[in-house]
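Here the complex is missing one protein chain, while the rest keep their positions.
Think of it as A, B and C in the order they're written, each chain with its own count starting at 1.
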Amino acid sequence: MAGSTIGNKFTITTWGESHGKALGVVVDGCPAGLPLCEEDIQVFLDRRKPGFSQFSTPRKESDTIEILSGIFEGKTTGTPISMMVRNTSQRSGDYGDIATYYRPGHADYTFDEKYGFRDYRGGGRSSGRETIGRVAAGAIASKILKELGITITTYVSSIGDVHIDRNNFDADYILKNDLNMPDPDAYEKASILLQDCMAENDSIGSGVECIVHGMPAGIGEPVFDKLDACLAKAVMSIGAVKAVEIGDGTEVSTARGSYNNDAFVMNGYNVDKETNHAGGILGGMSDGSDIIIKAHFKPTPSIASTQKTVNKSRDNIEVSIRGRHDPIIGPRAVVVVEAMTALTILDLIFENMSSRMDKIIDFYK
Amino acid sequence: MAGSTIGNKFTITTWGESHGKALGVVVDGCPAGLPLCEEDIQVFLDRRKPGFSQFSTPRKESDTIEILSGIFEGKTTGTPISMMVRNTSQRSGDYGDIATYYRPGHADYTFDEKYGFRDYRGGGRSSGRETIGRVAAGAIASKILKELGITITTYVSSIGDVHIDRNNFDADYILKNDLNMPDPDAYEKASILLQDCMAENDSIGSGVECIVHGMPAGIGEPVFDKLDACLAKAVMSIGAVKAVEIGDGTEVSTARGSYNNDAFVMNGYNVDKETNHAGGILGGMSDGSDIIIKAHFKPTPSIASTQKTVNKSRDNIEVSIRGRHDPIIGPRAVVVVEAMTALTILDLIFENMSSRMDKIIDFYK
Amino acid sequence: MAGSTIGNKFTITTWGESHGKALGVVVDGCPAGLPLCEEDIQVFLDRRKPGFSQFSTPRKESDTIEILSGIFEGKTTGTPISMMVRNTSQRSGDYGDIATYYRPGHADYTFDEKYGFRDYRGGGRSSGRETIGRVAAGAIASKILKELGITITTYVSSIGDVHIDRNNFDADYILKNDLNMPDPDAYEKASILLQDCMAENDSIGSGVECIVHGMPAGIGEPVFDKLDACLAKAVMSIGAVKAVEIGDGTEVSTARGSYNNDAFVMNGYNVDKETNHAGGILGGMSDGSDIIIKAHFKPTPSIASTQKTVNKSRDNIEVSIRGRHDPIIGPRAVVVVEAMTALTILDLIFENMSSRMDKIIDFYK
Partner (left out) sequence: MAGSTIGNKFTITTWGESHGKALGVVVDGCPAGLPLCEEDIQVFLDRRKPGFSQFSTPRKESDTIEILSGIFEGKTTGTPISMMVRNTSQRSGDYGDIATYYRPGHADYTFDEKYGFRDYRGGGRSSGRETIGRVAAGAIASKILKELGITITTYVSSIGDVHIDRNNFDADYILKNDLNMPDPDAYEKASILLQDCMAENDSIGSGVECIVHGMPAGIGEPVFDKLDACLAKAVMSIGAVKAVEIGDGTEVSTARGSYNNDAFVMNGYNVDKETNHAGGILGGMSDGSDIIIKAHFKPTPSIASTQKTVNKSRDNIEVSIRGRHDPIIGPRAVVVVEAMTALTILDLIFENMSSRMDKIIDFYK
């Protein structure tokens, strides 16, 4: 596969460049009978929209979704759902000069090396706008998961050295602040830090956490399509992510077994765990606890301060990236991490349906 | 796909359980004309063999590879290469009691939930022995990469709180010590730490790093089959890995853009970078610098100290895992990380071959 | 995969229903650097347009293609090419009554059984209009093949009992007659036959042949992704095709080996064959001769004469399909067969690029 498709049973194929005519996605494998309308998608898309925050680019992108197929009388038909957002406000002229050199931290050089040339306008295919298709598809996956009792909470857990305090965790606050943090105190500190960054024409990194609640046990396919392996791929495929952790993540490499093992314990008639260092995944399959994923986003590579680089004529030059760019990626990427998580989990939930003879026989009875 | 296959062009399918008759792998998509013999594979397999170290299980597993197909007159024919290792020394009796309860930190519970029952002998399919197939296939991928000028160095970079010192880095030392560390001082400290762990019937986590040298630029398929995304999946699919980092990894979430961006700079006639925070990957494609991957392994879940858990009758019980187990996973997993990296990179190198019209026309001229 | 995607390296994903907002396709894996514009696609689409013939539905569908992504400055960029045709002239009202019963020979019943309900307007997803996406993608594949020296000729070879006479074969005539036949005499006879059919409110079957010229030898992947196997799938996936033949096809089951074997013979410095009963494929790989494929199309199932069927309330009823429908499928399907053939061959040409070590090493040198 050429790389624009993910998923085996619930597959999505995204297309589109930052400054092309439109961007979109085709969702194939959506089951028939799900009530679905454009508003279901728009709510998700609006969460990644720029221009709503003091910390994001003032570009106004309306990003209005249009569903082109796969729905009849308000319900999915089981056929592909094609969705599209027309590009409206792109000013290509802004980007003319970046055609001639390679922006540090961007994909300019690698695109040129791979394909011989590139659509340099706004990053082309490597633009954050490519995630429109992911988020639109994720909105559908999330709606299906909700019908199965599975919900996802995603938020910015750190910005630079400012980390949320789990004692202050307020889920309702996440969508009420322009940094999508669940802790008002951390939000205050991060705001100050970001204003500082912007004043210095600099940018900063961030962490995004995602919690999946209500997972059935046994989801994930050993040995390569493990739940954690598929999540790692899906989340690492988001631009700017440089690390993915499950449960305790990097901390496990300094932990002892007697601490890291989660003791099983009965909770009424259900098997439960005393702790959840494993982040809800054992042997690549869900164990029924919350799934915990963390993504680390690098700082926005587009910064106004002067940087060294080379141009296409192979000269060493200095550049300063014009235009106003978000000084941080995490807040707008929260919904992208959530979308990729929802898509991955749903795909494996569908994959799992043929894992036992007794259930197959029941299904076709 | 049911989960036992990875790769699109250079695909591997592993099979086998810890205490079944045999374990193996089918490699499909290996190009014709590669000189290959069993010794090429055996050298890799011997690197994951237990029993060679004071820190690993004293079980003697000969793990002798047999190539069953795909080779003619000493060269690959382009047809599938089937390889197998017979299980010889397993004593199933050791595992009878674990049939009745769920070991903390293991896949016992999740296998039962998914499939209704499990082959409990030695972990069955979730045993570390499943990696025999991965390593055998990785040996082939590595040999092909070497013909393309690409080499891989992998080692244990941390055990508990003992981290290697990059100033002491000695690549030759890696295969000369039973912890596969590249730093003699760190090895000494880690040895003491491990003896301590074993004395306490406990285990400890570890970090494994992998450096790929000689990568051509432009390898990786945007947007989902990015090089880093595919590496993340491949490495996270190794049992006990809970975090994967590329380049600076988790540190990027606290870094500033002015620091994290790697400046491009001419190196003679070649484009080079002053730093490599990105770990050799930009926009999901290789940039020609070294690829840097780090995996975090949890401590061995099998520990002799008493733990709480539940049994299949849903009673709370206490258990102590009998038998001697490795107190650490990283050293024996070094070659597995290397194999998964080699497999992933080679697959994307093959995928890349049809990315440009001019090169396709040249190819078929 | 949910069924709307075909191809591994050059993949296409079609979407859209007959009476939805639009129909389209996403092409992923198109190499960078191919000059491409909407006119390249439109020429192909116009070949499947209805309303140009006395033998096809008088519905006027403008079917104007819009390329939404993947092109920059007149050339493909290597990123997905999304293409769309807006539906404009559909009159859904015509189809209201078929919501209540199952048309014989159509997919109404099977869609209802699979999905629980269906988009009944104009056949929904099972409409011939779905092939718009295939043809648009096929236009791109054909253009690439042409750059590799490979050309395809496709035509109607039979209508009912009227078969073309190979001695009268006139390739230039194919696009000059509304039945896409290469033999003026056969065209005359078929025209009379069709008028007869239409007078009787009946329809008739047809055969379509496709010849691929200029194939390199060795294309096709043993053992399942053989060239003939992939062609069979691609062509059989076209609605109304009930048989696919390669070379002599069904005749081989009555032939003797001494006749059916094609003798190899030197043609100057090239290996050639005296005959081509095999249709250019041996052991699932191209042998350098012309590839010969034949598809058999059933008669149009929509006929005005009275037919027995059942309705959704499970009553036996009689129906007559209203509206004017093509009395024959083959002529408009010629370009669809050509498209599916081009897509399949190109995909396998890309797959083949990593089959030999020496060529891989050359490629990356």
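The rule is short, and it goes like this: contacts are C-beta pairs under 8 Å (C-beta built on N, C-alpha and C of every residue); 3 or more make two chains touch, one makes a residue touch a chain.
What you see is a predicted model, and the numbers here were worked out from it, not measured in a lab.
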Among C:77, C:126 or C:341, contact with the omitted chain is made only by C:126
Cross-chain touch to the chain not pictured, restricted to C:42, C:64, C:168 or C:309, is C:309
Residue list for chain A contacting the dropped chain reads 8-10, 29, 31-34, 76, 78-79, 144, 147-148, 216, 222, 349-351, 353-361, 363-364
Against the hidden chain, chain B presents residues 1-5, 8-11, 13-17, 20-24, 26, 28-29, 32-33, 66-70, 72, 75, 77-82, 84, 114-119, 121, 124-125
In the full complex, chain C touches the hidden chain through residues 1-6, 8, 14, 102, 104-107, 109-111, 113-116, 125-126, 130, 158, 160-161, 197, 200, 202-207, 217-226, 228-237, 239, 241-258, 260-266, 269, 271, 274, 278-279, 282-288, 296-303, 305, 307-310, 314-316, 327, 330, 351-352, 355-356, 358
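The rule is simple: only the chains that are shown with their structure count from here on.
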The chain whose mean C-alpha position lies nearest the overall protein Cα centroid is chain A
Across the interface between the identical copies chain B and chain C, with over half of residue numbers shared counting as same and under half as different, the residues used are same
Overlaying chain A on chain B by their Cα positions calls for a rotation, in degrees to the nearest 5, of 180
Taking each chain's centre as the mean of its CA atoms, chain A sits from chain C at a distance in Å of 38
So, in whole Å, the Cα centroid of chain A is separated from that of chain B by 26
Rounded to the nearest Å, the gap between Cα centres of chain B and chain C is 45
Expected list for chain C, residues touching two or more other chains, is 8-10, 29, 32-33, 78-79
